[in-house]
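My structure is below; once you've seen it, I'll send some questions.
Missing here is one protein chain; the remaining ones are kept as they sit in the complex.
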Amino acid sequence: MTLRAYIISRILLTIPMIFILLTMVFIIMRVLPGDPVLLHFEKAEHPEAIEEMRQKLGLDKPLWAQYFDYLFGLLRGDLGKSMHDFSPVAEQIFSAFPATLELAIYSMIIAVSIGIFLGVEASKSYNQPKDHIIRIFGIVVYAIPIFFLGMIFQIIFAVNLCWLPVGGRTYPTMEPKGFTMPLSQPPGGFTTHLFLSCVAGLLVSILCLVAFKLKGKKITRKIFGILISVFLATWILWAWVGWYFISIGELHIATGLYTIDSLLEGNLYKFAEAIRYLILPSLTLGLVLSGVFIRLTRSNMFETLRLDFVTAAKARGLKEKTVIYGYALRNAFLPILTMMGLQFAALLAGAILTETTFSWPGLGRYIVERINFRDYTAIQGAVVFFGILVSIVSLVTDLLYAYLDPRIRL
Amino acid sequence: MSKLIVKRSMLSRIIPAIGSLRERGLSGWLVIFGAAIVISIILMTLLAPWISPYDPTTKGVNVGAPLTPPNSKFPFGTNHLGQDMMSRVISGGGVMLQVAFLSVAICLAIGVPLGLFSSYMGGIFDRSVCLVMDSIYAFPGLILAIAIAAMLGRGVVNMALSIAVVYVPSYFRVVRSQVLSIKEMPYVEAARSIGAKSRTILFEYILPNVVPSIVVVATVNFADAILTAAGLTFVGLGVEVDIPDWGWDLANGRKLLPSGAWWVITFPGIFIILLALGFTLMGEGLSEILNPKLGE
Partner (left out) sequence: MQKQLLTVENLTVEYWTKKGKVRAVDGVSFYLGKAETLGVVGESGSGKSTLGLSLIRLVPPPGRIVKGHVWLEGRDILKLREEEIRSIRGRKISFVFQDPMTSLNPVKKIGEHFVELIQTHEPKVSRKEALERAEQLLKDVGIQPERIDDYPHQLSGGMRQRVMIALAIALNPYVVVADEPTTALDVIVQAKILDLLKVVQSMYDTALIFITHDLSIAIERCDKILVMYAGQMVEHSNVRDMCRNPQHPYTQGLLKSIPNIELTEQKLEAIPGSPPDLLNPPNGCRFWPRCSYAMERCRKAEPQLIETETDHFVRCFLYEGMVE
């Protein structure tokens, strides 16, 4: 099938799928036993309030009319109104979405990195203990409930060790709320911060030196000296910049992704804070998701490493890293890309749990919040949004795969 | 009397089956190990009323001082209501097991026949059912389950239903792909040529060959159901308050986190992992035995 034909047919296929999806959600939320309005109020105490809500949300019309309202509304970008305060759900969703997007991106990066790294290691030592350990790790990690892992991390790193924050997305004063609260010092004081930075830098350099020594490589004094100076300079600069921009005021939003916005603003300190809050949630989600990638990379690499041109490359004396990452991984890359698209759905589902655990103000937490408020129209809007998002992502993945796969191309 | 006979014949088939599993090497061990974990947990839950030291329900409130860390009297500590965590852990698997088994049962009852008939009949019916199934399959599972459970309400049955809906497409697909490949096999054609009824062909020729794949999907379904049930509970869509449930302990323990009461969540969490792991290992082992992959 030619590429063009495939693209067209695939896009055409998405339309009925989205349609079925929307209908499904409608059936679940309106048709299934359980009148959303009654459920919202729990006790049928204020019939006037109930009737008022019905009218405001258009839920008093016959079902088929509601259905059309629903569909046409979607075309306009209207996802309904919240039962809570009658504000448009779409607005709430779009303001919460960037947080989930940021979490999703970093979690995916972590998942793929861990997956590739461990998968490669496992495929290199086939059937040896390291291989088995990694495989078991991949299986176990997928069986851990995400929120449990998150909570364990919180206990260890936030509550006990106090290295990382328990939850939230930013340092409170950084929260874009519309006002600025200038601070004259970073928490803990500037000198402490500078001191800690230098110590950290030194430690890292020493670790590097130790690592290199263990590998058997020789490092000349010059290189070592340069490394240390580079590290020291970076860290001092970093702290100095932080001091300069120390008014940790409101973060100016450009993309909605705090890590990028802070860099755009030129404030490394805010960037560091954004990362600090991202670490635990994305690590949790990324770790659980990595299991799939470990398995995929492992089996792919195993086949690729047996191919002739890999042995030929080794026979030319090329370094192992070159062979693995330059030669073999190139071939394994495509399935990994596809899997990333497939796992997007799982990523979103996991985000719900992760966000709730870490109080991450994203779409997942929004849904859970709405469940607690029994705000069924909002839940419906969010579910529809998720569904359409997943369909689009899967479409894009399929198209990308078709474009990159040489077999379909030619 | 007949029950005894059934049991004995089942045993006589199981024991050699275990023996043959051992011969299969690593995969066999995975299945045995996984099954052992699952069976132990089931037994533990069934025997809970007799082996748990204290009463895990409301009667057991304030059995001990609230939020005591693990000690000799309460090996797993107590929660904020003063209930003994160990008793809660021992009896807490019931909800999840029920949800898991129920959802698998529903899926088998709906997904398998649907898959069989749809793919055997073919045509527009098949195509449309496929489309629906694909749409459901593409949707993030937990979100769909949340949507359904939110509307249906709390309770074991509702949780099982939501999970079942999410999982039916997996069974459908697996059954369908098997049926499609077996449908064209010579021995099926031969049967058709001697005038066998469609129903016969379906149930006596095709179904037995599909069973291995169904078993593998079912084990994965079990594992996923447990994790999803835990997720649903965590989000607030689980069971009513009083029934001891690992998921509930986790959801509840979250509020207690800042006070450093790690034992309230750790032990139930570990058991959830064990249960899910047991099924996953079984699934891994079975899938390798029944569908051996090259080079694995």
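Letters A and B mark the chains as written, and numbering starts fresh at 1 in each.
Quick note on the criterion: a residue touches a chain if its C-beta (ideal position, glycine included) is under 8 Å from a C-beta of that chain, and two chains touch if they have at least 3 such contacts.
Keep in mind that this is a model prediction, so the values were computed, not measured.
Trainee: Sort by label and list the shown chains the missing chain touches.
Mentor: For the complete complex, the undisplayed chain touches A.
Trainee: With the missing chain put back, one of A:Lys61, A:Lys314 or A:Arg374 would touch it. Which one?
Mentor: If we include the chain that is not displayed, A:Lys314 is the one touching it.
Trainee: In the complete assembly, which of A:Phe97, A:Tyr327 or A:Phe386 touches the absent chain?
Mentor: Selected residue, touching the omitted chain: A:Tyr327.
Trainee: At which residues does subunit A meet the chain that is not included here?
Mentor: Interface with the chain not displayed, on the subunit A side: 126-127, 216, 306-309, 311-320, 322, 327, 330.
Going forward, only the chains that are shown with their structure count from here on.
Trainee: Return the distance between the CA-based centres of subunit A and subunit B, expressed in whole Å.
Mentor: 27
Trainee: Would you pull the subunit B residues touching subunit A in the complex into a rising list?
Mentor: Those residues of subunit B that touch subunit A are 131-132, 134-136, 138-144, 146-148, 150-153, 223, 227, 230-231, 234-237, 250, 253-254, 257-258, 260, 262, 265-266, 269, 272-273, 276-277, 280-281, 284, 293, 295-296.
Trainee: Touching residues of subunit A toward subunit B in the complex: what are they?
Mentor: 16-17, 20-21, 24-25, 28-29, 32-34, 36, 39, 139-140, 142-148, 151-152, 154-155, 159-160, 166, 299, 302-303, 345-346, 348-350, 352-353, 356-357, 367-368, 371-372, 376, 379-380, 383, 386-387, 390-391, 394
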